[in-house]
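What you see is the complex with one protein chain gone and the rest in place.
Letters A, B and C name the chains as they come in the text, with residue numbers starting at 1 for each one.
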Amino acid sequence: MRAASQVLEEHRVELSTLDREIGDGDHGENMNRGFGALVTALERDAPDSPGGVLKLAATTLISKVGGAAGPLYGTAFLRAATAVKDAAELDADLVAKALRAALDGVVARGKAELGDKTMVDALLPAVRAAEEAAGRGEDVPTLLKAAAEAAAEGADSTVLLVARKGRASYLGERSVGHLDPGARSTSLLLRTFADVASGVR
Amino acid sequence: MRAASQVLEEHRVELSTLDREIGDGDHGENMNRGFGALVTALERDAPDSPGGVLKLAATTLISKVGGAAGPLYGTAFLRAATAVKDAAELDADLVAKALRAALDGVVARGKAELGDKTMVDALLPAVRAAEEAAGRGEDVPTLLKAAAEAAAEGADSTVLLVARKGRASYLGERSVGHLDPGARSTSLLLRTFADVASGVR
Amino acid sequence: MKKIINDPSTVVEESLRGMASAHPDLIRVQLDPAVVVRADAPVSRKVAIISGGGAGHEPMHGGFVGKGMLDAACPGHVFTSPTPDQVQAALAMTDGGVGALLIVKNYTGDVLNFETAAELAEADGVEVRTVVIDDDVAVTDSLYTAGRRGVGGTLLLEKIVGAAAERGVDLDGCEALARKVVAQVRSMGLALASGIVPHAGVPSFTLADDEIELGIGIHGEPGRRRVPLGTADEMVKSLLDPILEDLPFAEGDRVLLFTNSMGGTPLIELYLAHGIAERLLAERGVVVERRLVGPFVTSLEMQGMSLTLLKLDDELVDLWDAPVHTAALRWGV
Partner (left out) sequence: MKKIINDPSTVVEESLRGMASAHPDLIRVQLDPAVVVRADAPVSRKVAIISGGGAGHEPMHGGFVGKGMLDAACPGHVFTSPTPDQVQAALAMTDGGVGALLIVKNYTGDVLNFETAAELAEADGVEVRTVVIDDDVAVTDSLYTAGRRGVGGTLLLEKIVGAAAERGVDLDGCEALARKVVAQVRSMGLALASGIVPHAGVPSFTLADDEIELGIGIHGEPGRRRVPLGTADEMVKSLLDPILEDLPFAEGDRVLLFTNSMGGTPLIELYLAHGIAERLLAERGVVVERRLVGPFVTSLEMQGMSLTLLKLDDELVDLWDAPVHTAALRWGV
């Protein structure tokens, strides 16, 4: 989470710039504020289970991010926390389940479908890749790497899409040609989780 | 007067630009509006004596120019009208008297002295030159030419002065280096009267 | 970026402090989570009317808190919807025992955050209803967008429902009234120049010297299209025509006309535009019975304006005229 916060801090301006092009220019600020608060909360009193950390992430993001991303990421982490219950360690199956639960949460809240140019376009391919990897019996680092790659590809695919959800949808056809900031932040988060799992960060 | 209106129209932007540098940027607009209205009034119903024209100029300028220049020029023309009474033609003596009366009016209203960086710095030397010319027995065109030249010089002299009256006085030392717009418009008017008297316009 | 601020990250908090010191008789301000409540909250046996949204639209919503309008406003960060805990705090601070109505502008973020708060409050046993306002005719309302945005009509909705709640109308009544207002109000805006979000530091969008953005949102989101800068007559017509067609407003209709500055357009231009709108409406036979002119639903220092038309009947006129005492709107008291 600390790494995620750092990555989001590094990409704050990029995400806000993407959001300025097709939204209102605050996505980087929002994410950075939320994950910054999460790091502070973890430093104060870190839960000892992965589920506990995910739950703390959910409540912190919900109360600090605001905007569309706050409740969506909040719900995602909340559902993921519920999915992993009180497991002491996360194996590949659990990670895949948590990602699926997160996706279901985002879709339940935001009602976006694949191709609507939202974070779902990054998260859904990531979940599929994770499930395939889990099916193949890969370990967690490999699974997360696959998920992150799929998310990156998914995020890139949003450039060509017309936005149908969120603020960018007001633009209609004029949203084409711009990367969706929420898809980009999802891809950044998954890349970071993969890096941490494989010891790169 | 028609010629004066035309000249002011031509110099509208110049005067407003001078005024923007050390005032509020409306002097050209104000003068142009006033003399435009005067031409309209003259077209509607031209008085048949010089005094009548001067009086119409006074009332029109007072009610159309606004700003500092409106009452000052208005008073100048009013006093000039009083000075020439109902003379059918203006000789050199009368013109010199009218200019002196105009100056006295401006000073009575505005309380500016020579060197305060106002229209007085153009008008006062012009009056002196006119009186000298009248004393020498010059004719009206020559007298007005001398007055216009003195006014131009006087106006130019304002560049080096610190403003002590009007809006430019707020600037203090920072007013140095700029030509006073009111002195410039006085000089333009006298130049035009001289040109008309000598048949150049 | 030139702004009268100390630090982009504390703008909202410091501004709220200043607001609290400016209106000690009207409001109380809590900073974490940020809530503006009327000084005498909670008002017992009165439906609580609560709204909120990103900061940067001042006086909306904090300036509408007070007698006869909002019980509380939840200000988010600049142009960022508030979070559920702010709404929960507002609900707790204004609970008069007869339920609360949330007035939510239709933006994904606002809707999701208020929705989450409403769920949490219901779990706590507070009766909460939500009305979403989406008066902006610039956005095509279809399955393929997030739907129309809530803009200038929000003020009219908050004033009218606030007056009803103050008179003791119950939660069902307030909700029904709110839905009626939402159904009868339409807006559209345009921008000549963008404002600057403090933490961004650069204009949200840039327009050429001879172009305007027609159908702009209040967050600098792009509008329907960019068009050449026209005369005031042309600009006002380009706002009014789509509004009139949308409901549609017809000859003989009684309306409230709200001519709003987006912040940076001075009052001299706004009155000029208002006069044109009145003339165009008179030509169509639409009867302007009430008006409001000023910078009320703004987008920082954005230059531009919006027009809002609300179809009136005796009930709405009466509620509009009812006393209101807030920082931004005050009459009859």
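Everything below uses one rule, namely that contacts are C-beta pairs under 8 Å (C-beta built on N, C-alpha and C of every residue); 3 or more make two chains touch, one makes a residue touch a chain.
This structure is a prediction, so every number in the text was calculated from the model and none was measured.
In the full complex, the chain left out of view touches B, C.
Within the full complex, the residue among C:P33, C:G63 or C:P222 touching the omitted chain is C:G63. The residue touching the chain not shown here, chosen from B:G51, B:P71 or B:P181, is B:P71. The residue touching the chain not shown here, chosen from C:A39, C:A250 or C:L267, is C:L267. Seen from chain C, the chain kept out of the figure touches residues 2-7, 11-12, 14-22, 55-56, 58-59, 63, 78, 192-193, 195, 207, 209-210, 212, 229, 231-233, 235-236, 259, 263-276, 278-279, 288, 291, 293, 295, 298, 300-301, 303, 305, 327, 330-333.
The missing chain lies against chain B, touching residues 16, 20, 23-26, 29-30, 33, 62-72, 74, 109-110, 162, 164-167, 169-172, 174.
Going forward, only the chains that are shown with their structure count from here on.
Taken as a contact graph, with one node per protein chain and an edge wherever two chains touch, the assembly fits none of the named shapes, being neither a line, a ring, a star nor a complete graph. With centres taken as mean Cα positions, chain C sits 32 Å from chain A. In this assembly, the C-alpha centroid of chain A lies 75 Å from the C-alpha centroid of chain B.
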